[in-house]
Each structure stands twice: as structure tokens, then as C-alpha cells.
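With one protein chain withheld, the remaining protein chains of the complex are depicted in position.
Now for subunit A:
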Amino acid sequence: MNEPLTNAYYELLEEIQAVDFVLCELTLYLDTHPWDNEAVQQFNHHAHQSRQLKKQYEKQYGPLFQYGMSYSGYPWNWKEAPWPWQV
């Protein structure tokens, strides 16, 4: 990516990290509490929210995933967003 990263980039990234943290916690919790219906509902709610946020991120900064989990622009734009250790 050629443009310098803005505050908006970091804010959106942190929003994704926050939602994905909820999903991570719920994943491990549900692995040992599979019958907690409320937790399953929370999981599905946040999974939806995470997808919406990532759609927005990818539109602005490029793909988060490879192997077909994200769409590509032209030319191939895997390198568009900075690598995680570079921000």
C-alpha cells in the first residue's frame, strides 16, 4: 500500500480485533460448554458483525484472507494492505 495509514485504518482494525476477540473467547468457551444456547446466539451475532466489518476493511485496504476466502482486485492485490508486523 502506498498511502500512509490513517487513524481510520487503526480504528477499523481495532474494531475487527475486538469483535474477533469476542468470537475467540466464545469459541473456546463453547468447546467445553456446547449446550449454552445464549452463548451460541452471541457467537452467531458476533460472527455476522465480524463479516460486515471485514467486508468494509477489505474494500478499503485489500484482502485479509487468501485461498478464495477473500475476493481479489486487479491486479492481484494480496500485498495491498500492510503486513501485520509492519503497522
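Here is the rule we use: contacts are C-beta pairs under 8 Å (C-beta built on N, C-alpha and C of every residue); 3 or more make two chains touch, one makes a residue touch a chain; residues count from 1.
Quick note on the criterion: contacts and distances are computed from a predicted model.
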Quiz prompt | UniProt protein name of the chain not shown, from "Phosphate ABC transporter ATP-binding protein", "3-oxoacyl-[acyl-carrier-protein] synthase 2", "Spore coat protein JC" or "Succinyl-CoA--3-ketoacid-CoA transferase" | solution = "Spore coat protein JC"
Exercise. Identify the residues of subunit A touching the omitted chain, counting contacts across the whole complex.
Key: 10, 13-14, 16-17, 20-21, 24-25, 27-29, 31-33, 63-67, 69, 81, 83-85
